[in-house]
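Only a portion of the chains appears, each positioned as in the full assembly.
Labels for the chains are A and B, by order of writing; each one numbers its residues from 1.
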Amino acid sequence: MLEHLKKIVYEANMELPRYGLVTFTWGNVSAIDREQGLFVIKPSGVDYDRLSPEDMVVMDLEGNRVEGSLNPSSDTATHLELYKALPLVGGIVHTHSSWATSWAQAGRGIPCYGTTHADYMYGEIPCLRCLTKEEIEGAYEKNTGLLIADYFKDKEYMAVPACLCKNHGPFAWGRDAAEAVHNAVVLEEVAKMAARCEQINPNVKPAPQKLQDKHYLRKHGANAYYGQR
Amino acid sequence: MLEHLKKIVYEANMELPRYGLVTFTWGNVSAIDREQGLFVIKPSGVDYDRLSPEDMVVMDLEGNRVEGSLNPSSDTATHLELYKALPLVGGIVHTHSSWATSWAQAGRGIPCYGTTHADYMYGEIPCLRCLTKEEIEGAYEKNTGLLIADYFKDKEYMAVPACLCKNHGPFAWGRDAAEAVHNAVVLEEVAKMAARCEQINPNVKPAPQKLQDKHYLRKHGANAYYGQR
């Protein structure tokens, strides 16, 4: 079942250690088949060097495990809510990558200080509030997903394909698993440079809006001219 | 004698350079066989790339070398006191890993700023005081062990499986050698993110207690649901 998607999700997961985004098992990638209404996700707490495509777990959008002998990622309910609320999302990544997590712990969104950020993400990457006591005591992972979904559902969520969860870490997404991982790598690089940039100039201001527009639209939308289109 | 444990301790020691926790010979791992009352530890000052399982030294809890031709780690007396005072500890790691040592030199415990920390360690990782002149002049390494043992013996020491020794560096422990190394890696990662997080937001506060509880208990205790249990 969904053999091709399992392979894709497996390979996207294996990119996380390759790009230095995870220590141990601290990350997971999923991707959805919108036609069948099923998504594939990494199993919980399995070492990357023991992972195989067959270990991937198939879930439906009610949260039932449809195939796979292993437990799905403990963050599965978060992924599920995002797929339900954000119909253009095809792949999701969660990590504890070092710089993005440092911003999440600091409780600050990442301002757009330059074109590296603007090339991929339009404006500040938001840091969402910590869950309330009640949200934590209840369906914690689901509530994390609802919080993110609620924030993004009326926004251009494919133009800001990432967020930080306060005191926790980053989520990133894309049209598919590979693009989601790509955005997670960009997020980490942007988080690193923003922190260093503030150290070099504590009074730094975000890049001019015009420059942000230019770079985002150079790579995205109808008139994009970056790459081999 | 204890061939299996020697192999385990050897392999745990070899993880230290692999995870970037040691420069030269600046680290050591031990593990105990509680039934026999013997522990196995790395020899002192031997390069990791020349180490073999047979080089491991077997010690009893009176500090006698029971087997092995090499001198045990100069920190052996510290390990010994921890094994005597903390009966659930099965493996111990000492390193001079860069970020954790920077906190130790700074004389500060590491606050719990997020879920990466809370997943493994319950609350602040304490920084213990420097030894007194008398403690240093006397049995220095033993006194280091007594200080740590004294601090933790009435606490949930398996829930905070690490500490910093002021002006010195970190110790971490676990149920066995592999878990101790795992915790040492977590400690270094957590130390790095806490320092960066304070740089990004100098007024940052620890994560809400409820969130700390949730994440710690998600991975530990009777109702844990992370991983393949």
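Brief remarks follow.
One rule holds in what follows: a residue touches a chain if its C-beta (ideal position, glycine included) is under 8 Å from a C-beta of that chain, and two chains touch if they have at least 3 such contacts.
Since the structure is predicted, the reported quantities are computational estimates derived from the model, not experimental observations.
The complex is built from one repeated protein sequence; 2 chains are visible, and the structure file as a whole lists 4 copies.
The definition used in the following text is that only the chains that are shown with their structure count from here on.
Averaging C-alpha coordinates per chain places the centre of chain A 33 Å away from that of chain B. Interface residues of chain A, counted against chain B in their complex, comprise 23-24, 26, 43-46, 70-71, 74, 96, 98-99, 101-108, 130-131, 133, 136-137, 140, 167-169, 195, 198-199. Note for the complex: chain B touches chain A at residues 113-116, 182, 185-186, 189, 192-194, 196-201, 204, 207-208, 210-211, 214, 218, 225-229.
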